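A single protein chain has been omitted from the complex, and every remaining protein chain is retained in its original position.
Letters A and B mark the chains as written, and numbering starts fresh at 1 in each.
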Amino acid sequence: MLMFTLRRILVSIPVLIGITIILFLMMNVVPGDPIELMMREHASPDVIARVRAQMHLDDPMVVRYFRFLWNALQGDLGVSIKLNRPVTDLILKAFPNTLSLAVCAALVSWIIGIPAGILSAVRRDSLLDRFFMGFSLLGVSMPIFWSALLFQYIFAMKLKLLPVSGFYGWKYMILPAIVLGWSSAGVIARLTRSSLLEVMRLDFIRTARAKGLRETGVITRHALKNALIPVVTIMAIQVASLLSGAVITEAIFSIPGVGRITVSAISSRDMPLLQGAVLFATALVILGNLVADILYSILDPRIRAQMRKEA
Amino acid sequence: MTRKLNLLLATGLTSLMLLSPAFAENMLRVSYPEDPKSADAQMTTDFYTLPLNIFDRLVESETTGPGQSALVPGLAERWDVSDDGLTYTFHLRKDVKFHNGAVLTADDVVYTFDRMLNPATKALNTDILTFIAGAEERLDGKADSVSGLKALDDQTVQITLTKPYAAFLALLAAPGASIYNRAFTEAAGDQFGLTPETTNGTGPFILRDYTLNDSEMLEANDDYWRGRPKLDRLLIRVVSDPDTLRMLFESDEIDVFDMDFAPTQTPYFYGADQWKDHIVSGPRVGIYYYNINQLKKPFDDPRVRKAFQMSIDRQTILDKNFYGKGKLEDGVMPRGLRCYAPAEPIAYDPVKAKELLTEAGYPDGVEINLQQVSSWSSRWSDMNQIIQAQVAEAGFKAKIITTDEAAYLAARKAGDSDAYTQVWSADFNDPDNFFYTFFSETGSKTRGYNNNDPEVFAAIEKARGMTDPAERCKLYQDLTARIVDTDAAWVPLFSLDHSFVVQPRVKHFIVPWNGWSDMSYYNVEVE
Partner (left out) sequence: MMTRSVDSAATPETPDEASFLRDTVRAFRRNRMAMAGLIFILLLVFCAVFVPWISPHDPYRVALDEQLLPPSTTYWLGTDNFGRDVLTRILYGARISLVVGIVPSLISLLIGTIMGILSGYLGGKTDFVVMRLADMMIAFPSLLLAMVVMYTLGANLLNIFLALALVGWASVARVVRAQTLALREKEFVEAAHANGTSRGRIMFDHIFPNVVPTLIVLFSLSIPEAIMWESSLSFLGVGVQPPAASWGLLVAKGKEYMFQNPSVAISPGVAILLAVLAFNFIGDGLRDALDPSMKD
């Protein structure tokens, strides 16, 4: 297991470096000057030229890239050009907000998705199945900014049950978490359903049925336990992907999270911040995958054997 | 990590406390769509709300009436200007204290301006001070101090210019010229203005809390030299989504609704019984215009430019797209600007425009490009779509081109930009801020006009140093006629009012003279 983990971490290093190179190349082959973008209509060529030189933005691309890489390897992601603050600080301050949003949203998606998936596998084509599956698919089918608007309008403006926007306590978390979580409930529902269907075909379930156990008993006691293994393992990946999927939700609900700073880094060509934020998000996704695999192996002994073989 | 979490919890708690009604009584809650990034006015050319409330300047631009302003003493209680217009002597007010208790001295002023010009600061607002003798040398790293900056004694600052500049005092009233404390600012280094702990000014409010992309909390400065502000607190929130903003305002979570941030809500608020009596509106010293690149065919021909001017139905755009809240402009200077005088009206006349196009050799019409930038607000793409439809009547086959901001700036630099529409608002109350920006030799080139008229260049340089106000204004008015009428190098559209809706409990809210969203909240009260 340890070997497996180590191997996976080692393999992910070239992935991370590759991503920084791609990002660096993409952001550098096209015009776009962070200083000019920062000064907008007030940009004056003299000021821009001077500040660029002061920030070493005029050095050759290769030099800038290796300077970045060298510092990054030592744990220094540099200083954001636009925000003038250390990139690490910016990300660490914004991260807890995004994380809590992602975790709450994931909870919402499980609450909707898992029952929907079970019902849909067990009571196929029943009215209840249609309703739950339809409900979870509805979430996938609405653009987040659109459902957010409707929710704000109904629950905050009209019914005055919840605050419109901001980030000052649990009450402020409800609407964004529902909007974001609902949008990924369909994935969970589908996964639960297919994995449950697969398990139900397995021998031990057939045996249990043949022994004359009641259907609900078979499902809850035997099938579900096994079927939820992939669902549980995917949770880690889901949280990681929600982190980067929260960009729009953060913008609409004024949540000071990682997504917000990343978007502004892209539009303002703030390379240090963008590199840092993307590295961070990517590392999270990789970590999420790793945690998922490890969880899976703990829950399912067959996989553990295979992992030993791979390592 | 735990420390980080505690910090987070703490700021979260303060924010919560400050938002609860009991504490909110004497607090004004406003919002802007973007985070200001810093309170340091030297480091921004865009976000001035924090500097305007936390710092003071030697001279202040006071709003005296709708769209009108006067230069009044600020930290300098009086000043003398030498006859040649080169030497300014400022006499500082006594007993002005910074938020940390330090007393303001002439050395602080010298330090502040020197800091701006010090290359190590990497300041963006240096244009304000480049007239000072020795400024260029300091900026280029050839000198360790600025020769034109001197503290004669604790209370007196002398500033020498390289050449007379009529708008120098107006410039010193710009937010970028805010005054800092030497000892504190030096110690804060490049962290100055980024956190409450590293921010210190003489202004009416003190920065207490700053959560990036969320909010800033300011508290009244009890020792403010002009007297304590009526507000106890000022909460500035970052709200980027316009619909969210409106809902926040209507659920009484925000006190001031700035229609600039959600212009499409204008008709609603003007029509709503609940709100229409709580609208505060004022003219904006800013002009909407179309930029025309004269290097690009067919706009190299003045007749085509003239035809373009005449084929836009500005009144309809103003009425329908901006709900009639503004005034048509025919010159370079908008209403409210010093030296403003009504210019020769530009008539909407598609028939005449078509004739001009024929005369210029385009009897079957001509293809033009209208440029827009994807990250700009939809206001601009809306205008392009309307104008595209309008100018078609005169024979302009307009194609709308969208690029991102970087590509647009690059094209402009290369002299290859297409016509685009934008607005320019006065940074300081002087025509130079408009003429120099657009039609000086450097301005015309960097902004992609390429109106290479040596006489205009010379006149603009000359006007900068003129000391007789009446003569100077006359020159600007003549220049307007030449640029707009004769050369048709500039397509003026209109100036808009700036409207705000405020909660009924907000009193003494006035639109600042320049019509900015960034303003000092010193005089505002809440009941």
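Going forward, contacts are C-beta pairs under 8 Å (C-beta built on N, C-alpha and C of every residue); 3 or more make two chains touch, one makes a residue touch a chain.
Since this is a predicted model, take the numbers as computed values, not measurements.
A.B. asks: Return the single residue from A:55, A:69, A:92 or A:197 that touches the missing chain.
C.D. replies: A:197
A.B. asks: Check each of B:320, B:397 or B:462 against the chain that is not shown and name the one that touches it.
C.D. replies: Residue touching the absent chain, from the options given: B:320.
A.B. asks: Per the definition of touch given earlier, which of A:234, A:255, A:273 or A:294 contacts the omitted chain?
C.D. replies: A:234
A.B. asks: Can you tell me which of A:15, A:61 or A:154 touches the chain that was removed from the display?
C.D. replies: A:15
A.B. asks: To test your reading of the contact rule: which positions on chain B touch the chain that is missing from view?
C.D. replies: Per the touch rule, chain B residues meeting the hidden chain are 242-243, 246, 262, 264-265, 267-268, 316, 319-321, 372, 374-375, 378, 381-382, 385-386, 388-390, 400, 402-404, 407.
A.B. asks: Which parts of chain A are in contact with the chain that was left out?
C.D. replies: 11-12, 14-15, 18-19, 22-23, 26-27, 29-30, 32, 130, 137-138, 140-146, 149, 153, 183-184, 186-187, 190-191, 193-195, 197-198, 201, 234, 237-238, 241, 243-245, 247-248, 251, 262-263, 266-267, 274, 277-278, 281-282, 285-286, 289
Definition applied: only the chains that are shown with their structure count from here on.
A.B. asks: Would you pull the chain B residues touching chain A in the complex into a rising list?
C.D. replies: 4-5, 8, 12, 15-16, 19, 37-38, 43-46, 119-120, 122, 124, 126-127, 139-140, 190, 194, 211-214, 237-241, 243-244, 247-248, 250-251, 253, 375, 404-407, 409-410, 413, 422, 424, 427, 442, 446
A.B. asks: Write out the stretch or stretches of chain A touching chain B in their complex.
C.D. replies: 30-33, 35-45, 47, 50-51, 54-55, 82-85, 90, 92-94, 96, 149, 152-153, 156-157, 160, 163-169, 251-254, 256-257, 260-261, 267, 269
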